[in-house]
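The complex is shown incomplete by one protein chain, all other protein chains being positioned as in the whole.
And now, chain A:
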């Protein structure tokens, strides 16, 4: 019987080639794109899941509240981990890590120098808490002393040329390190990634004291260390958080700080303050995947039921010769399975072809193969769900036909069936229109980001770390300023696109007892302020004189938060440095436009480790060459790495741009599949009205009359979709824009344009069939009828 079902299904597909290609093609595209998105989603959701103790591992962060401003830092002071294990019930283990902040800048092995190794300082518990299995070495005692080094398998191959690395010696900034462990490569889905791991005790040994705190484990002032806890199963996170809040140096008052205890599994998708991070994008794409599969299903249902009329006679005959409704239902389900199987084969071919491009687009290394269980799971699930959603309705409709009516040819689909099909098209175009609106809005916001005045001059400026040039920086910068191609040179200690230095150690004239100001802070000189063309709203710039060491320049937000009406001349203290405010500059964007501008204090320093260079117009190459020459004079053997401000800005919006691009593609695909369906429906609808068209033409209807008649039906459906899409798209895009502190406002233009586009696309799709039908000779259509 199954043989018979599949045979007739296959012959039907071959006989109605256009119908089959639209149906299978649409489904295949939907499945391919749906599967690709689901695989990406699955990959995002699988981050850090490989840790065996993952359920009980947590990452700490700390949030400070100052007025309405809350800042969250990922770094913790050294003592937190130590005290947490000793004093908080349920905390079993802790590990502190810190990235390499220039502690070791160059490794040398076999006369080769390596500069950009991803290095982490980790405590030994790193290898017992996390599942980073040691291939060689002792997980309990991975480091023998402060010259020990653990390397990953790939790093061993890359830097030593072999995995037989135990005992090998590598020089780091002139000091020798001995390999005491070889660890398996960190999975792609790990939020923690290093190539070399050095003992944390190096940092402890290096600690030079901070006020009265003499060891790193006592220093409550520096929030430098990423800290993870391992809790006993079923430990209450609230209790741990409360326990952490009680940890503070002797004598210190309880501050307005809150420790966040974040499950390790959430680290990749949520922000350190536990708010939603990229989980939002995951959710959006999950919805898009479902929506695209849904559109493909709608096509299938629509085309199958529209074509059901052509199968009616067959159903009638089968019923008369003895087929039960159940048998017919099963037959049509099997036919759906056949169509889906063919679509799946096509989808797999598409995925194979698209994967390199897709990886490039998503910045991932997703692979496609039978070994990839996630992929198989995604395929199986998409296939099953779409089959259930799309296969059942047509099978129910087809198997319900009355055999008598089908054989007499008097069968018409009931009004509710036709309405249902129309409703499906409305849903399809509703989705398509929402996606068009979204694409337009995302595009507008991305253009806004690119063109928004940031409050400083970002043109023709590049920066680089001074390295060992620092010891002679004043003279070097002087020399740079007059070098070929260079218009100006200055120093500061932060990147203009991400000032991450924050402090709450502030005091000012008029500060209330319970008030605090947590502010971003950076050091710069007069030239830097001039180079960036900051606009002063009050006061003046530094003068590069000795007196500047007690001078501060603040931004408008800082003035507002300190409730200063006339800040210039007011006393201010930053850390242990007392001085006065000499100038107020207009707020500028020192981070991405996702973030609101916060308070900022600039303190004077004649030299800071980051050198900024403004090139003369059109002399960029010359300027870079001049800077490189000077850099190499002080940093022999080190590569010269520099970044243009423009490029840095581009980098911080990489994710936004990628999201935008994906949106464009997905929207395009969704619209394309919808149009395929509409085209198929238009073909059937005009086919069913051949006689009517013939009669109308005989009675004097013009080609225009007929085309209008045939297209207006579809246009009505599209108009309803557009009307319904407006509030939905408005809501969705407003939610999306909420993520930007600085954003465009939604306007009617976008909706009008999206509506226009949807109408145009729909018209183009159906007009071909309509014109063809209108031009047909009425004599012929009436005769064949």
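Everything that follows uses one rule, which is that contacts are C-beta pairs under 8 Å (C-beta built on N, C-alpha and C of every residue); 3 or more make two chains touch, one makes a residue touch a chain; residues count from 1.
Everything below uses one rule, namely that contacts and distances are computed from a predicted model.
Enquirer: One chain is missing here; what is its name in UniProt, given the choices "Dicamba O-demethylase 1, ferredoxin reductase component", "C-type cytochrome", "Putative ABC transport system ATP-binding protein" or "ABC transporter permease"?
Expert: Matching "Dicamba O-demethylase 1, ferredoxin reductase component", "C-type cytochrome", "Putative ABC transport system ATP-binding protein" or "ABC transporter permease" to the record, the invisible chain is "Putative ABC transport system ATP-binding protein".
Enquirer: Among A:404, A:475, A:741 or A:760, which residue is in contact with the omitted chain in the full complex?
Expert: Considering the complete complex, A:404 is the one touching the chain left out.
Enquirer: If the hidden chain were put back, which of A:59, A:319, A:458 or A:603 would touch it?
Expert: Touching the chain that is not displayed is residue A:319.
Enquirer: State which residues belonging to chain A touch the missing partner chain.
Expert: 1, 4, 7-8, 11-12, 15, 313-314, 316-325, 327, 403-404, 407
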